[in-house]
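What you see is the complex with one protein chain gone and the rest in place.
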Amino acid sequence: MTSTQQAAEQRTDGVVLSLRGISKHFGAVAALTDVDLDVPAGHVVAVVGDNGAGKSTLVKILSGVHPPDSGTICFDAKEVSIPTPAAAHRLGIATVFQDLALCENLNVIQNLFLGQEVRPLRLNEVEMETRSWDLLRQLSAKIPSVRVPVASLSGGQRQTVAIARSLLGEPKVIILDEPTAALGVAQTAEVLNLVERLREHGLGVIMISHNMADVKAVADTVAVLRLGRNNGVFPVADVSTEDIIAAITGATDNAVSQRNERSQARQARDKEGLSS
Amino acid sequence: MTSTQQAAEQRTDGVVLSLRGISKHFGAVAALTDVDLDVPAGHVVAVVGDNGAGKSTLVKILSGVHPPDSGTICFDAKEVSIPTPAAAHRLGIATVFQDLALCENLNVIQNLFLGQEVRPLRLNEVEMETRSWDLLRQLSAKIPSVRVPVASLSGGQRQTVAIARSLLGEPKVIILDEPTAALGVAQTAEVLNLVERLREHGLGVIMISHNMADVKAVADTVAVLRLGRNNGVFPVADVSTEDIIAAITGATDNAVSQRNERSQARQARDKEGLSS
Amino acid sequence: GCGSGTDSGAGGTGSPAAGGVENAKVAFLMPDLASTRYELQDKPLFEARMKQLCPSCTVIYQNADSDAAKQQQQVNSALAQGVKAIVLDPVDSAAAATIVQTAQSQQVPVIAYDRPIPDKPADYYVSFDNEKIGAMIAQSLVDHLKEQNAEGGLLEVNGSPTDAAAGLIKKGIHSAIDPSGFKLLAEYDTPDWQPEKAQTWVSGQITRFRDQIAGVVAANDGTGGGAIAAFKAAGVKVPPVTGNDAELAAAQRIIAGDQYNTISKPIKIVAEASANIAYEFMQGKKPAGKTTLYNTPSELFVPTVVTRENIKEVLFESGIMKAAEACTGEYAKGCAELGIQ
Amino acid sequence: MVTTDRQDERLQSRVGVRGAITDVIERARGGDLGVIPVAVGLVVIWSVLQALNPVFLSSANLVNLTLESAAVGIIALGIVCVLLVAQIDLSVGSVSGLSGAVLGVLFVLQGLPIWVAITAAVVMGAVIGWLYAQLFNRFGVPSFVITLAGLLAFLGLQLYVLRTRGSINLPFDSGLVHFAQLAFVPAWLSYTLAVLAAAGLFASGYVHARERRKAGLSANSVTMLAVRSAALLAVLVFVVWYLGRTRGVGWMFVLFVGLVLVMHYLLSRTRWGRSVYAVGGNVEAARRAGINVKAVYTSVFVLCSTFAAVGGILAAARLAAVNQSSGGGDVNLNAIAAAVIGGTSLFGGRGTAFSALLGIIVIQSISSGLTLLNLDSSIRFVVTGVVLLLAVVVDSVARKSRTSHGRA
Partner (left out) sequence: MVTTDRQDERLQSRVGVRGAITDVIERARGGDLGVIPVAVGLVVIWSVLQALNPVFLSSANLVNLTLESAAVGIIALGIVCVLLVAQIDLSVGSVSGLSGAVLGVLFVLQGLPIWVAITAAVVMGAVIGWLYAQLFNRFGVPSFVITLAGLLAFLGLQLYVLRTRGSINLPFDSGLVHFAQLAFVPAWLSYTLAVLAAAGLFASGYVHARERRKAGLSANSVTMLAVRSAALLAVLVFVVWYLGRTRGVGWMFVLFVGLVLVMHYLLSRTRWGRSVYAVGGNVEAARRAGINVKAVYTSVFVLCSTFAAVGGILAAARLAAVNQSSGGGDVNLNAIAAAVIGGTSLFGGRGTAFSALLGIIVIQSISSGLTLLNLDSSIRFVVTGVVLLLAVVVDSVARKSRTSHGRA
């Protein structure tokens, strides 16, 4: 039995999160139209799509940032509404936002534990600092000091902080919106490891990424959004990168394929030139 | 003659930008120590390094955002100082910053032409809008309307705007700080095409990226930074991805290589399982 | 070493020693900047008189800018500097009780100036009273209107709603116009004594009442000026308007016939009297009052209503104002008519 | 053919008058209505006040209202500029008072020609703004503190300048006082101006639309333009006619509206205006775009103090006097409040020149409406506060729906 078949089976029984007919428009722009999505427990669902396809909007609806215009959300087989981010936290949905949503004036520890500080009436700074270092080391973050305001961190360091934050608490579903966009190669590898660990622990993971290699490496299913609509859901093992890209761009002849062709042609030319 | 040899030759004559001994520290953190870099005209120099290695700090020094603590900058063989971003613009250095540096309250056109509006005393909105659409189409941006504030754009749409902005004016050196981090596959391909076009037009390009595939695809030279110091400059054709990653992480045995090994082992296992 | 003040921080020098008032300090504390008189008249007059009496003494002048707490601070710092007497025009007559208490507990006598301190007897009280002033300007206007057989009602522009002195003037005005037979069309407490506010309000009343307005009782010259500007701007004939304080600008308006009256307080007399009394206290004497008011030995002076009829004698011939200053430009004609040179 | 800017298939297309109406409804639901909510708030206030006292909407009273709005309105115009770059000027009251005092001293006491006095006062305002900008740019002192210091220092200077007199009358027959109190636009000229304004709107819109169409962009239809211009014409002609029933439109108000239009042009149609919004939105991004941020701050502070000086001159002219309390009281607060009530954000980057006009009209309407009611001053304060709040609630609720619809 292949891992894909296993995945397909799991899906039917343990769907933690399921969306039906979600629509959302901003002014004259319809960002999402009738979108469906299922996230089984112990499963990594990659959501891919072109820029502005509505991926982050979907994430924001799931994490209570925006209310959807229509559609239903089921969590653990119960229909729920997620009016605020606090409600999402209560359900057990943790999110890493694309824009990170960090408070620049607070330092790394303060950001990590924001809203879930240890000992609310007399903060336990020592424990929080120790746990911060543990978390960050786990992601092999390169942050010289955790007592500096986030404003002075590099892009990748910030993203690491945002990812580390989502691991605090005990989420059931974790949503990562382009989590590795700003990360270095080593950190990216650690995050992919982390995603695999999360899956092993039975969490549902939604991962948004533009990097097909990463998607192929960790995802079980790939859901494609195009111009705010569903454009196919594929088990990752059965689909080639080219097919996914074709679904994303809506054409088999696209910038990526053209580029590939051109570079292959050039390589061929170079080889010819060499051999001649 | 290989393209690498050509590149090596070009470098000696037409170096547009050259840094020597650049250092910068923030409080107790030494972000850059004694960094050297050369950017020949018609050449793409990739700067790579781990998170917090100091890449963006280097970019900010070149574009006049921060003054360096020490070191010299030569532009077109003349020693220059770049005290402000305006000075960098005057020299002909255009930059796409990692944090994009867009004004969220302004719309796309206003951001694109900020500081270089057409007809300062009676803005030519029509021309600016037409040129905006041209630029954006060239990058195959998926932006529904250019008259919405940038605050309402998706991450990739914003990055496209920032990239498009740097192409206005007539820069001699263009610096791209992780330009494709938030871009979709098609847009990434277009940006790589663009970088190649820029090189053909004889511009010096500095490109920062964590994506080794992109680096290998367009760069001529790879400069590695590690913990704020130079850690090798390699002609791209002569170096393997593994070597670059080893230079970045400072070890041949790193998270990336471990991950690769593991996934290869798994694939091997899977294959065995299938064949058995 | 009476005056140095550094040695004894609390400022009190025990009981005021008889004689020996060389180098002594006396505080002259005024309430607000709404009227120019304190800085232009009271202060220089008091200082001049003090200089005559005691050339080596220093006068500490402070203005509380309508803030009772600030006045308290000023008293405290005067005490810290070791003053031997305080002449106080209270911002808030009631709240000044605590000031009297503080000063007297440090054996420094307090002379209430201009406004009384009813709740806690000061050591002396020199004044003309504000309630009387209100009554006088209003009565003068009412008499004038009756004389002219004017028809219609009156507008009343009071001072700041947060100013105790304005409250007294308001009371006085009412005492004169309520029984006068003229209807009170509307009244207004001008925030911060702002002439612009008075102007805005009067403009509104002009649209409301049109030609029913027989006269305007304004509580000081600034608000009176605002009222006049409102009539001028509306292109309506200016009815008789009162004032108070005898500012130069008001005198000019009276000369030009725009304003009906103002009131001249004998500031010179009061200021000098208070200097004399303060000096006596500094010498350790206890001057006796001409009368007693609020359990305080007092000396009260009567202000004079100024109109076109008597402006020449009261303001110019007495030397309070100089014709050269007032009779400029457009006012020269009026001056000539009235024989002011 | 689909125009360049309407090619994205996610955009609901709306063309013609029908489309425009859908558009407006859509925008209303999304809360993206510009100044309309404030205007609605204003209408509500007007109706209530009119119900309480029928004199309120009388022509005579509205004429007063326009004249009383001008001085503080012009000051508010300067405040809009500083708020746009996320700074503040607390000293506009003092500066206006000082400017009036300088005018009074030079014109009345020194007997200089009126234009010399006016120029001197205005230049003084500009110099003060320049000074603020220097302190701000060089030392980075928060503008709140700089202008607080200015508030005190220039109040002191005003008192000092007036120390010998306290209060100075400006002659009623001087041109300046006449301008502020009695100069009204003749009826024929008012109507001509109204027609010119509407024609101008149509012409500029037409030219713009033609250019856009030529460039392959979507543009307003001629019908739309005509409807809009006709609406403007109707409103203007009605206003002119109604005010004309008594004294008409004051030149001072025309000056104010003119300045609002000029500032609107500068802010929305010039590079300088763009940089003002950019600096207010994200000063670091503006700096990285090569904008001379210090120059922008300087221009804005200078403009604000200059407008304050002009406002002070007009206030003095309107009162026909300057005194120690000129510019005191709530001039400061009213000017800032007008800008904020009109919809300019205190946090920078959001607002238009029209907010000064709308805001000051709201404030003056409340003040004038309550003036006509015989209220105790205590009640008057309470009512003013409550009505002010109501006026803004409409706008805020609209904005709130805007953010809850995900618009930033």
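Brief remarks on what is shown
All chains are identified by letter, namely A, B, C and D, in their written order; residue positions are counted from 1 within each chain.
We take it that a contact is a pair of C-beta atoms (placed from the backbone, for glycine too) under 8 Å apart; a residue touches a chain by one contact, two chains touch by 3 or more.
Every value quoted in this text rests on a predicted model; they were computed, and no experiment measured them.
Contact with the undisplayed chain is limited, among D:21, D:52, D:152 or D:222, to D:152. Contact with the undisplayed chain is limited, among C:74, C:127, C:140 or C:283, to C:74. The chain omitted from view is touched by exactly one of A:151, A:251 or A:265, namely A:151.
Contacts to the hidden chain, counted on subunit C, fall at residues 5-6, 9-11, 33, 39, 58-63, 65-70, 72-74, 76-77, 79-81, 91-95, 97-98, 101-102, 119, 160-164, 167.
Residues of subunit D that touch the chain left out of the display are 86, 88, 90, 135, 139-142, 144-146, 148-160, 163, 333, 336-337, 340-341, 345-347, 376-386, 388-389, 392-393, 396-397, 399-400, 403. Remark: the residues of subunit A touching the chain excluded from display are 63, 65, 84-86, 88-89, 95, 97, 101-106, 110, 113-117, 120-123, 125-127, 129-130, 133, 142-147, 149, 151-152, 165.
Convention: only the chains that are shown with their structure count from here on.
Distance from the subunit C centre to the subunit D centre is 39 Å, each centre being the mean of its Cα atoms. Averaging Cα coordinates per chain places subunit A and subunit D 47 Å apart. One inter-chain figure worth recording: subunit B and subunit D are separated by 45 Å, centre to centre, where each centre is the mean of the chain's CA atoms.
Counting partner chains per residue, subunit B has residues 142-145, 152 touching two or more of them. Annotation for subunit D: residues 8, 10-11, 406-407 touch two or more other chains.
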